[in-house]
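One protein chain is absent from this view; the other protein chains keep their places.
When the chains are written out, they are named A and B in that same order, and each has its own residue count from 1.
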Amino acid sequence: MKLPPLASLPNPVKSAFAPSAEGGPVIVNIGPSHPATHGTVQIIAELDGERVLRTDVHCGYLHRGFEKECEAHTWHNLIPYVDRLNYVSALINDFAYCDGVERLLGIEITPRCRYLRTLLSEYSRIVDHLTCIAAGLMELGAMTAFLYLVMIRDYMYEHLADLTGARVTYTYGRIGGLARDLPDGWLARLAEILDQYEVFVGRVHGLVDRNRIFIDRMRNVGVLSTADAIHYAYTGPILRSTGAPRDLRRDTPYLAYAELDFDVPVGIKGDNYDRYYVRMREMDESVHMIRQLMDMLPAGPINVADHRCTFPDKALVYTEIESLINHFKLVMDGPAVPAGDVYVAHESPNGELGFYLVSAGGGVPWKVHCRAPSFVHMGGVHRMLDGYQLADVVPTFGSVNMIGGECDR
Amino acid sequence: MTTSSATIPIARADGPSSAFEYITTKKDELVGWARKFSLFPYPFVTACCAMEFMAVSSTPYDTDRFGAALPRFSPRQADLLMVVGTVTHKQAPVLRKVYEQMCEPKWVMAFGVCATSGGFYQNYAAVQGIDRIIPVDVYIPGCPPRPEMVIDGIMQLQQKIATSRHPIVTERF
Partner (left out) sequence: MPADLDALCQSLATEATPASVAHGLVVVEVPTAGVLDMVRTLKDAHGFDMLLDVTAVDWLPREPRFDVVWHFWSTTGHVRVRVRTRVPEGDPAVVSLTSLYGSAAFMERECHEMYGIRFAGNADLRPILLYEGFVGHPLRKDYPKDREQPLVPYLTP
């Protein structure tokens, strides 16, 4: 193996700021491979001493051609790609995408599927917030809290692997239903894990909530006003941390959210501490919702009986010609989705996760566009970074929870 | 301060010693044994595999058992480059630069199927395997791999280090 010479390496981005003259502001480059930018993002900051004057944020280091790849796969086959958008809460991506296709097909999912999707969405939200808070705390040096949160997250990963077969990327949603029903004893284990969750998260509350170092790093840092948040299209916990109770689960109820009792936690002034606390409170609300859903979960089928999208029973495929043909057509041609376009939005842990699906008829989508909250949030993140210290970039960026797969697609 | 515990003689001042003074081994085996238990990884973390990287380096799986837990975020202090996740063409110059900045001896681990071969991203954006850009020592399949697979990969790398040549004085010795 012979490495080509290094001098030929080009710079993939062009900075918005030119290096200034002697004695002027200093330009510092952070990322894209930096321990404090979980995910790959590059921040070029202009500094006056330790104070950040301007920032130029570059994303795209994880652009994997999601939308182009979708145009080459059938509506079913692209579900694994959808999983890897926000890989921390892959199930919510699945369900939002499937919801979009079901609206194009005009399908109403079964009640059991509807409640199960709601339950798993909330479960994913807990996993996502745990990861975000754990990583954010680790960057501030709170290693114990990180280990506690990752421990409980690992219980959840193994529990989800019992259901779906994978720890992180599940490919569990199906158009018109779900891949499989709950295994025996799954709900009993869920109840155990939720009890464990309260113990572990209680410890984290005790460790950091009133910790002087934590408050000094988080309070009044990275403040965002509600007007700015709306101007830059912030949604989800960041918008709620500014005091605006905007939550799609409440504003445009989908799945089974209209039947659930839950609060929408909001912050006071939209700083890092509020973003941390809103996420902690949202996890508690999610646990509350999961407990209600465990009691409400009805019996019945999980897939709709619609031959356009639901795969026939495997036993029938081997014994019955109609089912064999149906299976063959679904695999080879994909589900026949009527022409049209739809925009569907779910409340993902980061904000409004939208899918704009365009069908020209047939089994392959014409266009699948993901309205990724992380990407939109990156467009306004300079409002939270400019004017603070360079060291504040780390907790502020951690509290924004940019997920590379979703941001760069 | 007085103590009653016995002191172990390392070497006796007088005459021939019965204590542990010499061992005979091959230089490569000795250096390889020392190096395989002191891997300092540089996590080049890009994508989904980061979630499993977090799991693998925390309590339940604990790579400290293999001497490979303490990440060094400067390539100059690291000797194991863990490429965790998809590397895109935009990212490729950065990866190459980080690799060049690491001191010898250095090893590269392709963590996950995207780093190994591009995975199912067969398109304009993704590099079809990081071994097109830098040499790779160990590949870990999986999308993302389970923590057990990562631990297996670390053990295989240790095996490779223990059995390979380690020139330290000149190219040939």
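What we mean here is this: contacts are C-beta pairs under 8 Å (C-beta built on N, C-alpha and C of every residue); 3 or more make two chains touch, one makes a residue touch a chain.
Keep in mind that what you see is a predicted model, and the values were worked out from it rather than measured.
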Touch partners, limited to displayed chains, of the chain removed from view: A, B
Candidates A:V13, A:I27, A:L207 or A:V264 - the one touching the absent chain: A:V13
Listed residues B:T59, B:S74, B:Q122 or B:Q159, member touching the removed chain: B:Q122
Of A:C59, A:I92 or A:A142, the residue in touch with the unshown chain: A:C59
Sole residue of A:E69, A:D154, A:E347 or A:E406 that reaches the chain not shown, by the stated touch rule: A:E69
Contact footprint on chain A, counting only the chain that is left out: 1-4, 8-14, 16, 58-60, 63, 65, 67-69, 71-72, 103-104, 228, 230-233, 235, 244, 246, 251-252, 340-345, 352, 354, 356, 358, 366-367, 369, 371, 375-376, 378-380, 408-409
Where the missing chain touches chain B, by residue: 89-90, 92-93, 96, 122-125, 127-128, 131-135
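Note that only the chains that are shown with their structure count from here on.
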Parts of chain A lying in touch with chain B, wherever the complex brings them together: 1, 3, 6, 9-12, 32-35, 38-40, 60-65, 68-69, 80-81, 84, 87-88, 131, 134-135, 146-147, 150-151, 153-154, 157, 167-169, 404-405
Interface residues, chain B side, partner chain A - complex: 43-48, 50-52, 54-55, 58-60, 71, 73, 85-86, 88, 90-91, 93-98, 100, 120-126, 134-135, 143-144, 146
